[in-house]
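Note that this complex is displayed minus one protein chain, with the remaining chains in position.
Letters A, B and C mark the chains in the order given here, with residues in each chain numbered from 1 onward.
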């Protein structure tokens, strides 16, 4: 396994074609907007430096201890530890640590490549396992890339006016294929070694050129990245200490363009087997909905910050403040319960991979689309108006006005004004700023928007059984 | 194990002193208000007639197959199966089946009697295990009796003007003790063979006469029962078929008076060890909060009924109707996830008994104090106004007006009007009538009111850990 | 104006053909199930016995002081006083007082008959005003009858297999018409002197036989009534005092069958003018949605009862209890604000009648479909478990067990146990029993189900204006 430092070093060797604010970024590792996001990813290495059941696992391919993010779940315990790892890292970074997408992609592929081979006698699973071993041995980050541009949403892939609205093969060669298109919302893209591309939806036969799955080094020629701009991003440049709130960590989103990119056959894991596209989407989505356990970890940070600010401001014993914090805890724990249950009630698939309970994975994520917004509201209620009216760190440090800021923003005796301001900035970060992007909006849309979860809940509920229970009690025979 | 029929027969042999509507009830087994509640209890025998992992278990005392309701949890699997049993029986009866209280009492006692003995060298656990074996061998129902009258709630037991406001020992004899007091809200009391009495709160040394736990046959001399009157109770007399909604099952609550009742020493499991009263309450409460998994089972019935009435009325495809039903499913599944998690994350106690995770047991129950009310509201929304305006079954059967009722309450083609009326009555039962008592009010207050859960959540959350996580991210050293 | 007693006497003269529980009811005035509902209606007379701006108004036809329930709104003040009257009577009866439907019907007809005449030169308005004068002079109760059986909801009136699923004219004679059909959910039907029938939906030309509006004495030959059975209805027979909770008042719902009933022309106010059916429905619905101001009055009672039970039980100073009661107040006042606003922002129609603001009338009602359920939940939370476990009044009065009930259900010092039980029964009434029918289910479906309000809100919102505001701020030109 790599250390965190080795991971950072490995990123220096990547030759990304990356654009931000209309300019090419050359040294992305030291870019002040990017570095905190890379620190997040590095945390997935750092916490694994001391092996233990949460962060590491034993490879079923090699028997070696590997980072859990590269592991294929071999047991219920693996699934459960994945949820716990998510919460732990969420609490450690207060942010999106980005590496779960790749893990969920690998696990979904371990199942679907096996299933395709069973039907067609292909060798996708063999290819995949070879690739997986490479990922495990090198302890790599994979960016799982699913969402296409989609163009007109009322039309299927093959019906689009612009054929590139869904990523597709534009040329088939003896040694591989050439692909074109885009993947949107790519979390942690330029913190990754590899990018693994999947279709974004169910396909029909006519869409088969779009039913394509493959992996490539993230800096392959023809792939370029456009960095997403987010709330308070440049504060990391102008005020990298206090004002940024979360002084070490942050999230990252890119648009990833595939501009006629070559993929060798050994890296292709699905090609035109359109009827498996839907399976892959559902497998990935269910695993990934479980992954939102991380939001309970960010919730832990937000609850801690809210409790601290109440203490710093002398309101922590007020019944209504205690009640808001308890409500935050209650909602936060309700979320993790659902994630854990879908793990505990997972099942072994024919490929040997353990898969979460789909119904409860979706229930879990649907709660995540709601509760963090409630927690954010309660945190703002407890924090008070200074959350959005207090001056900058530079004012606090200023020789003229600094002493006034310190005098008048003081909380209870014994708490440095700086601590109060730091915690307010952290709450601002999570509820309005950089952190809100991943704590709120990503909770809403990551791994699919709420309606996607509702549809899956609908499919995975046995309503007939419920109807029969009602009929029996009401005395209806048929 | 007893069959359902044997259970009913055993009830005929009980000689309860029972009052209802100001009169002594002589044949309680055939009383039309009581019988449906006894059918519920009988269902806990009926479903165990075919042994399987949910309803039965292997006694750790005798190795024999026993009803799970008399079992002491020996593993995580036992705890999980308890939650699943609750949901299954909730869906089977659409009601409170009453037997979980005794199970939770026995499990709590298996731990606390052991702990007292460890401290004091007493023999409570030995006595208890002997009693437990009797309960298992005879497959008995135990009524777990906790809630005292409490008098002035601002005063402790020993401070009350009327010493009987908390049940207590009024005399100590060589062969046992004499007790006086009352236990309120006794679910399933006159469907039970045994009554097991526990203290209702933490005690201090001056309250030690109130720190008392014992078991007695439920028809012991000096114990008498006053039946609680509930919404629509007499409809079971005047319209035992359609109008009652749930034609077979219902709940039961009694006030149980102990009017100088003798308890032999071998049935006493705690006596003046006041410092263990709080432990017992917490143990019982946590087990019992898990037990509210049953409400997901009643939720299954209500969802099934709601889906049926939408189909009967031709509205099941309307997007807003589908959305309400999906929301019901989502909330219902969220509840069960929390109950399952507190089971999966249970732990073995020194006595060998497995105990649920207290934090999540309380989170589970706190959701139960809220979501059933939401489901009830959605069910009423989908059901429409006929839920509360339609005529009685007698009108439907009447030779003059029956044909008009049938003509004008008809739903979609092919569905008998009677079916529609039956399902509406079932929804009425669960949301406004007999069933609402256990689906709503009992969900609110059973196993402790919401504030009790909030207090336990507060105690069982490590807020210091959360504060430290926040401080680290905000750059605060101390 | 009639006194309350004169109203009761006038009811004795009505010769209703009424069925309940499969039997013909002969003396409906003294029937214990019906009488509390009649007391409610009588309250609309009783409170008007001392004329004042809320309960009475000045007839624009005669200049005489009349009961506001027979008044056509002549000003904004009239509209506002209507909302206030609703809240006042809701608080006075704790129930549905049933008379608003007729008032809303008369006001809607005052507009639409005028509008039809303007288009067709008919004389409906003249007929209507003559009828109105009769209603005002005699101070009559009109039952406004709208909801048809509807049969298959995917089909229009003229498309139904059974033509009677919507009430329609089956014969046209020189002196009038003969009608057949049913009106469901008729609130206060057999407490009314007159019944005024309206179409239930928009019509197309092919439905014109269904576009029909008329008034008849409620005991006209051919009209018969089947009484709706509701939660705890028979408790009014077996325990008319304490156990019933609300000892004086209650609601009433009937199915009203029109079995070939003759209507003379002078009582016909719309006949085949199908294009006005939708207008009439919308006018009536908007007025009637405003009328749900009454639920703030029932809310007042429930809040008062909740505060009392907290005081009786010694919990009224606990912060969480205070918070629940404050939340109840907040929601209750939010409801009345919306009802008042739709009145204050009403407008004069060409006919001279003042009409409420449709958007806000619908917003008002949509809140009413939600908040009472919240209040009911909070009330149950504060009330505690005795709400559904305490014995009957007969037990309290019993010579043997009564003293135990009194001893153990006692609340704080100085409050008679009977008072505590009475308030618990009142809360049971409003949240689970007779009162819950009108406080909850009627709040949901009366004057149209929530989706009906959403549709109207959608129609009455100027989204284009909002889009333009957004475009301007975002810098979008077109």
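Assume contacts are C-beta pairs under 8 Å (C-beta built on N, C-alpha and C of every residue); 3 or more make two chains touch, one makes a residue touch a chain.
The shown structure was predicted, so the numbers you read here are calculated from the model rather than taken from an experiment.
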**Study point:** For the chain not depicted, the shown chains it touches
**Key:** A, B, C
Study note, to complete from the structure: The listed residue (C:29, C:337 or C:412) that touches the chain absent from the view is C:337
Check your understanding: Which of these touches the unseen chain: C:14, C:29 or C:329?
Key -> C:329
Practice item. Using the definition of touch stated at the top, determine which of A:202, A:220, A:386 or A:458 touches the missing chain. Key: A:386
Study note, to complete from the structure: Omitted-chain footprint on subunit C covers residues 80, 91-94, 241-242, 245-249, 300-305, 307-308, 322-323, 325-326, 329-330, 333-334, 336-338, 340-342, 344-345, 359-360, 363-364, 366-367, 419, 422-423, 425-426, 454, 457-458, 461, 463, 465-471, 473-476
Practice item. Considering the whole complex rather than only what is displayed, give the residues of subunit B touching the chain that is not shown. Key: 319-320, 323
**Study point:** Absent chain, residues of subunit A that touch it
**Key:** 19-23, 147, 149, 151-154, 161-162, 164-165, 182, 184-186, 224, 226-232, 234-235, 238, 243, 253-255, 257, 259, 313-315, 318, 320, 369-370, 373, 376-377, 380-381, 384-392, 394-395, 397-398, 400-401, 404-405, 407-410, 412-413, 428, 432-433, 436-437, 440-442, 444-446, 449-451, 454
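Here, only the chains that are shown with their structure count from here on.
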Point to revise | Geometric centre distance via CA averages, subunit C-subunit B, whole Å | key: 38
Practice item. Measure off the straight-line distance from the CA centroid of subunit A to the CA centroid of subunit C, and report it in whole Å. Key: 52
Revision key, fill the gap. Rounded to the nearest Å, the gap between Cα centres of subunit A and subunit B is 41
Study note, to complete from the structure: Where subunit B touches two or more other chains simultaneously, the residues are 454
